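Omission of a single protein chain aside, the complex is shown with its protein chains in their original locations.
Take a look at chain A:
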Amino acid sequence: MRKVIQANEVSNLVKSGDTLLVGGFGLSGSPLTLIYELLHSDVSELTVVSNNLGEDGLGLHKLFEAGKIKKMVGSFFSTNKPAVTAWQKGELEIDLIPQGTLAEAIRAGGAGIGGFYTKTAVGTELAEGKEERVINGERYIFEKAIKGDVSFVKAAKADKLGNLIYHTTARNFNPLVATAGKIVIAEVDEIVEVGQLDPEQIITPHAYVDYVIQSKFVKQGVNYVESR
């Protein structure tokens, strides 16, 4: 199967109303090329699962500005003023989940686990309506796993089979997201031949990855800029 595709083929893989899982923490490890490919497509009504809604008006924030996002599922949106305003006006649904619960829910989703009990958020507003159970004398709440229609992953390198390695803290949610989508697309800084990645270093085995694209972004100082 040919996995390496062109960026402009991405929008054909996403449908309106899909649940999109997106890696990244702020802009670190954010699949910017994949996200921006959707800006000019006619895809809309997306549910996006990601820790943040981009950062400083970039990344997923642009998708939100373009009116593509119906609902966000993540852990931290307070610093995104336009998103807060849209939520207040009822234009954006937000499902707020503690960061560790979000990570574990995506991990579970990709691992065939229906849900799990966690002690995080017990007794808080974020536990309201959730099943509670005492296990070995400790209180836990039940959290359902999260799965997606399409996953957008950012990695440092892929080989042509789709094996992935990551760079520093740009790993974050990416290896989890890579396991939990029906279609998994990885954007990478560099595509190498099969055999050029050390098997001991591979974090995401190629079985998880359906497509690979070359990133259009490079790091420049404190920014990620589109390369020419």
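As a convention for this text, a residue touches a chain if its C-beta (ideal position, glycine included) is under 8 Å from a C-beta of that chain, and two chains touch if they have at least 3 such contacts; residues count from 1.
Criterion: contacts and distances are computed from a predicted model.
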Seminar exercise, completed: Expected UniProt protein name for the omitted chain (select from "Cell shape-determining protein MreC", "Cytochrome BD oxidase subunit II", "3-oxoacid CoA-transferase subunit B" or "ABC transporter ATP-binding protein") would be "3-oxoacid CoA-transferase subunit B"
Seminar exercise, completed: Only one of A:Val48, A:Ala121 or A:Ala186 touches the unshown chain, namely A:Ala121
Exercise. Where the complex has a chain not shown, which of A:Ser11, A:Ser41 or A:Ser75 is the residue touching it?
Worked result: A:Ser75
Seminar exercise, completed: Which of A:Lys70, A:Lys144 or A:His167 touches the missing chain? It is A:His167
Problem set entry | Residues in chain A touching the chain absent from view | 25-29, 51, 55, 75-79, 83-84, 87-88, 94, 96-104, 106-107, 118-126, 139, 166-176, 203, 219, 221-224
